[in-house]
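Here the complex is missing a single protein chain, while all its other protein chains stay put.
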Amino acid sequence: MSISLLASIGGLTTVGLYLITARSLSRIILGFSLLGHAAVLSLLVAGGPPAAAPIAGGDAPIANPLPQALALTAIVISFGLTLFLLALAARQQALTGDDLVEDDLEDQRIAASSNEEDRSAAAST
Amino acid sequence: MIWVFLIAHVAGVGCAAVAGRSGIRTALGVAAIAPTLTAMWAGVSMASGAPPTTSTFPWVDGLGLAFRFRTDALAMMMTLLVCGIGVLVFVYAIGYFAPNAGGASRFPASLLAFSTSMLGLVWADSAWTLFIFWELTSITSFLLVGHNNTDAAVRIAARRALMITGGGGLALLAGLLLLENEAGTSTLTDLTPVQGSAANVAAVLVLIGAATKSAQVPFHVWLPGAMAAPTPVSAYLHSATMVKAGVLLIAVTGPAFTGLAVWKAVGLTFGIASMLWGAVGALRHRDAKLILAWGTVSQLGLLVTLLSLGTAKSIFAAVSILFAHALFKAALFAVVGEIDIRTGTRDITELGGLHRTMPIAFAVAVAAGMSMAGVPPLLGFAAKEAAIEAVLGLSGFDAVVGATAVIFGSVLTVAYTTRFLITVFGPGPTTKVAPRRIAMTIPAVMLAGAGVLGFIAMGTVNAIVRPAAIELNPKAEVYELLRWPGITTGLLTSLGIVAVGLALGAAIARRATPRIPAPVGADGADAAIDGVLKFAPRLTGRVQHGSLPVYLVTMAGVATLAALPLALDGSTDHLVAWDHPLQALLALVIVASAIAGAFVGSRLGAALTLGAIGTAMSGVFVLHGAPDLALTQLLVETVIVVGFVIGLGHLARRFPEVENTWRLTRLVVSGLGGLIIMAALAAAGADPSGTPPVGDLTAGAVEVGGGKNVVNVILTDLRGLDTLGEVVVLAVVAVGILALGSTTAREEVQ
Amino acid sequence: MTALLAITIIAPLLAATIGLGVRTRTAVRDAITIAGLAAAAGSAIALLVGVAQNGTVVVRVGGWNPELGIVLVADLFAALALPVALTIVLVVEIFAIGQRRTAWGANPELAGPLLGVLTAGVSLAFLTGDLFTLFVAFEMILVSSYVLLTHQGQRAQIRSGMTYVSMNLLASTLFLFGLAFVYAATGTVNIALLAERIPELSSGVRLGIGAWFFVVFGTKAAVFPLFSWLPDSYPTAPTTITAVFAGLLTKIGIYSMIRFHTLMGMDELGPIFLIVAGVTMIVGALGALAQSNVKRILSFHIVSQIGYMLMGLGLFSAAGTTGAILFLIHHMPVKTVLFLVGGLIENDQGTSSLERSGGLASRRPLIAALFAVPAMSLAGLPPFSGFVAKFAVISAGIEAASTPIVVAALLAGALTLLSMTKIWLGVFWGPQNEDVTPVPTAVGNRRTMQFATGLAVAGTLTISVFAGTLFDLSQEAAENLRTPTNYIEEVQS
Partner (left out) sequence: MILAHSPIVQLGIRAASPLAIMVGVYLLFAGHNNPGGGFAAGLVFGAVVTLRTIAGIQRPTHAIQIIAAGMAVVVLTAAAPLLWGDVLLDQKVLSFKVPLLGTIKTGSALPFDIGVTAIVVGLVLSLLDGLSATSLTNSPAETEIPS
């Protein structure tokens, strides 16, 4: 296995994970694109070392075609999902004028209500 | 036969629900049919001495779950009580409810549903059959207790009852599972003594289950609250039937557990504590119904005590008292309900002089009360006498504890009975009463009359009770209930108990009870439930805080942990620096662009780095011998960048400044994640246990697939199903984008 | 027989395609959707009968051998789960036809076709004998669920949609990494071949792969601490959509886990599974108790109940796996029904908030009855299917002498009972809230909706009645999974 490729995968994953944990949806989309690249590269690396393109009829030994096919499917699917995330971001922007991820209101209400109880309990003692 | 009657009951539930449309009284009448028939059948078959039958209906064989019933003497005795008293309670309820009362469909059907569950419970011959009906009685009684549910206190009481009995049900489930494991059978009549630590745990769990149902201290707290139910329910469930389920459970599992010290110790603790604390409660309260409820706790404590002692005679006594108690307690509840309806109150400080205005009720109360106190010439006397004899016949530690507790408890029983009778019916301000409702009077008279009749026809009672006791302990056949035991220690003790109890009761009755005692325990149980309800949001607020970045970091962290065993298993032999020098260069471009993309502040810049990475990726693909991937990657990248531009074109050029307090956590988790993926991939490929069939794939592609581009043949043929799924995904994405877009467009038009 | 497998995938897909083409012509679209789903469900039932009698059916898609191509494998486990899942979608589609428009009114014409795609994905996920195809099937299911959840474009939906999409997208990426690990280590993605080759790997690689896929499937299944997407997203979608999600989505995750981790012999991971299972059931149940909205309570219960299935799996015993399978089968319809009833409640009083409802039992006794049966089943009360399932799992736990998890399961049972009581007291009992003027959140034919719900309740009762047969089948399926050689031979022969 090529350390260069492994390093690319590691780098893409690191930056991808860092970006998807951001608040801005455009960063999140970017992050998922990078993670998608990392996953595709992983599939390719898992399939073995480079060789000639898998077109039958040549003399040279060919590269393992299966991971290429899998990677192609993966690329297409992550392509589709990236586009969908873009549409979500556009919709969010139409609704709020921005593309920031919001926190869940009901969750916050529940967390807040229990905090209030804590405070009132502390006050009463 | 068992099935006929069970089905009749179930059908009755449906009919009663329908009949509710023509009023509650009609529905009650309809509901009474099945119990009447069943009671008659039980009477006839007992009189004719029909041999016991069993009947099994398989359900889940693999788990040993089946409906297995038996009609032995114990079951028939309980049938007589459940259905006989059941019929009387239905009649009583006809008087209790106004003709136009609400819940006409609900109440009779629920009551009959409860009756059905109880019937199944007493017939059960399998621990699981018993458990199934046990839980059903919890549910149906929940519905009955909560009948007047617009009242918040009623809802709380119903919830408390359900949670305590339901919780006990879970303990029972575990206990019975352990018992089945140890005993090797779930057939109750086949149980043999078990030993060992698992058996001890099982014994305690079963006792806890029984204690919750039979309202044993400290689980008794639901029973007084359950008095919020309409009185027919109290008379039926909380005196004669449901609370007896726990006692019955102790009785039928006794053969397995009697040898265990812990069984006896825990059982006696429950029993004695309940007997005494229940009696104290009955002396403290001033709501007549609550007095009876606490009296029930005490009486159930006596039953549990006697069963836990486990001698043949104490079991015989327990069965006898169980029988007598069902009759007299139902009668007493019926009287209290009548008083409640006719005077509008159950507070003993407001009641008085009812012996004049409600003479029949008075007679019933005296007859039933004397039976409860164990005064001749009533059935309760003979049963109590058997209990006294049983504890006096013990030896050693049992004798000291058992005899003291039972005698002391009996004194208190006489005392609270006396107090009840004096304060309600004795001298005092004469309370105004409404006209008599005959449907309420008849059942009360019949129930109290049964106590008298039972004493006269002691032979018949013996014919019912004795075989039942023998089912539990064959040695019980030497005992019988006696009208006159002769001058024995037992009789003298009994007389002493009555005398002391009368004096005590009369003395307490004269004292005013100024305040309503606090519901000790009930508020504790509610506080526990509320505590859980309060703890829940606190914990949930921590776990489910609603912030996506935190969720994602958590997930990345968990994944990193999961890959640890992989990464730690790595070998480095198969690693090379690069397959081709250009590869290293491209890797550098990819990583550098990625890092730039993370820190670039403008959206356009970010999109451009994405483009750069995509192009470099294509280069890697070309080097790797994957031209299809390279081509696709380039095209895809173009569309995505275009999408970025048109989709987010309205946004500000620069990313918004967001408060970012935990960038370090993100960095650490991401960095570890990247490292671990690298290490894991390297480790996974270190020593493959199989090789990809490259040659076969190529041959297959050319010969069968008819194409030279193996990747394409794989996509359209070998793995065409994947491609099918993939394009469906694209189609759905397109639909989704259009839907979101059209929503926005519509809003803009508006 | 082999055609039946294909029909369960193709029929809903075809219906979705045609439905998309004629989406504005309501009657035609509905008829076609129903026909497609009914064909799939019918085939699945026929398949179950066939598999139960004659054993596993294997289809080599395109005629390729498992080494090269994709196989579909209808073993007993798949054949058991499939009809239940497909019937659920069919019933919900009937409900959806009754519930013509939601309050937001946007794009109801898309729901049918999208449900069709989702169904095809579910069939494919159950039947596939190939790990990569499982990934594709997941994506089919997920992408239709993304669109179903967000296509009405409401703010709450977009907000929760982002959480839902992002978390699942990360999980999908992890799935791809997992596939890379597996392929690097074994050179195949065929499940039968993997069952052969993964046990030969060194223990670190083997367990690492097992743990990795636990995270991947665990996110779909919503186990602790990866469940956060579920309670945030489910309550925001319209009833019919949530009902399908609730019934199917997490169960696909747990289904995949049962298949993968038993066939690959990951028994050593048992203790970790059990710890996660215990925490999941307790945290889920407590989460449910914290909520004051029917849909949110029910959503958290999904999490809690997943814990039971995971417990059955984590015991890694024949009895445990049987329990997990039985629980899976029971839980799919019960959860769906509860959400449908939640929809009926919401339609009736204009809200599913506990604080703003009350007294429904006397006003709408039918709804109360429709709620009571599945609620008791969910709480594990006899004689309903939930009791049998819970009984199977707990008795397996006792058999394995795993005391802590049994205690956790019992405790979670009590908490579940309490939260069902909470709904009952809040919605069905008590005084009717006079302040609230019911604004129906959906317009449509109430009778159709009640009919569909009733049908589903009848379905859960049927499962209760035939629990014995289902248990026997689950047991056989579990034994098959626990002896991978059978599966391997069947696929390769």
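For reference, chains read A, B and C in written order, and residue numbers begin at 1 within each chain.
Throughout what follows, a residue touches a chain if its C-beta (ideal position, glycine included) is under 8 Å from a C-beta of that chain, and two chains touch if they have at least 3 such contacts.
From a predicted model like this one, the values you see are computed outputs, not experimental measurements.
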item: Contact list for the unshown chain, restricted to visible chains; value: A, B, C
item: Sole contact to the chain not displayed, among A:L6, A:L25, A:A46 or A:L86; value: A:L86
item: Given B:G619, B:G643 or B:G673, the one touching the chain that is not displayed; value: B:G643
item: Sites on chain C contacted by the missing partner chain, in the whole complex; value: 2-3, 5-7, 9-10, 13-14, 16-18, 20-21, 23, 59-63, 72
item: For chain B, the residues touching the chain missing from this view; value: 627-628, 631-632, 635-636, 638-639, 642-643, 646-647, 649, 704-709, 712-713, 715-717, 720-721, 723-724, 727-728, 730-731, 733-735, 737-742, 744-745, 748
item: Hidden partner chain, residues of chain A it touches; value: 53, 55, 72, 76, 80, 83, 86-87, 90
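Just so we're on the same page, only the chains that are shown with their structure count from here on.
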item: Gap in Å, rounded to a whole number, between the CA centres of chain B and chain A; value: 45
item: Junction residues of chain C - those touching two or more other chains; value: 132, 136, 139, 143, 146-147, 150, 153, 162-163, 166, 170, 177, 180-181, 183-184, 231-232, 290-291
item: Residue numbers of chain A (touch at least two other chains); value: 20, 38, 40, 42, 45-47, 67, 70, 73, 77, 80-81, 84, 88, 91, 101, 104-107, 110, 114
item: Footprint of chain B on chain C - complex, ascending; value: 13, 20, 61-64, 67-70, 106-107, 110, 113-114, 117, 120-121, 124, 132-133, 136-137, 139-140, 143-144, 146-147, 150-153, 162-163, 166-167, 170-171, 174, 177, 180-188, 193, 197-198, 200-205, 207-209, 211-212, 214-215, 219, 224-226, 228-229, 231-232, 283, 286-291, 322, 359, 361-362, 365, 376, 381-383, 387-388, 391-392, 394-395, 398-399, 406, 410, 413-415, 417-418, 421-422, 425, 429-431, 467-468, 471-472, 475
item: Residues of chain C that touch chain A when the two form their complex; value: 132, 136, 139, 143, 146-147, 150, 153, 155-156, 158-163, 165-166, 169-170, 172-173, 176-177, 179-181, 183-184, 189, 231-232, 235, 290-291, 293, 296
item: Of all residues in chain A, those that touch chain C in their complex; value: 20, 25, 28, 32, 35-36, 38-40, 42-43, 45-47, 67, 70, 73-74, 77-78, 80-81, 84-85, 88, 91-92, 95-96, 101-102, 104-107, 110, 114
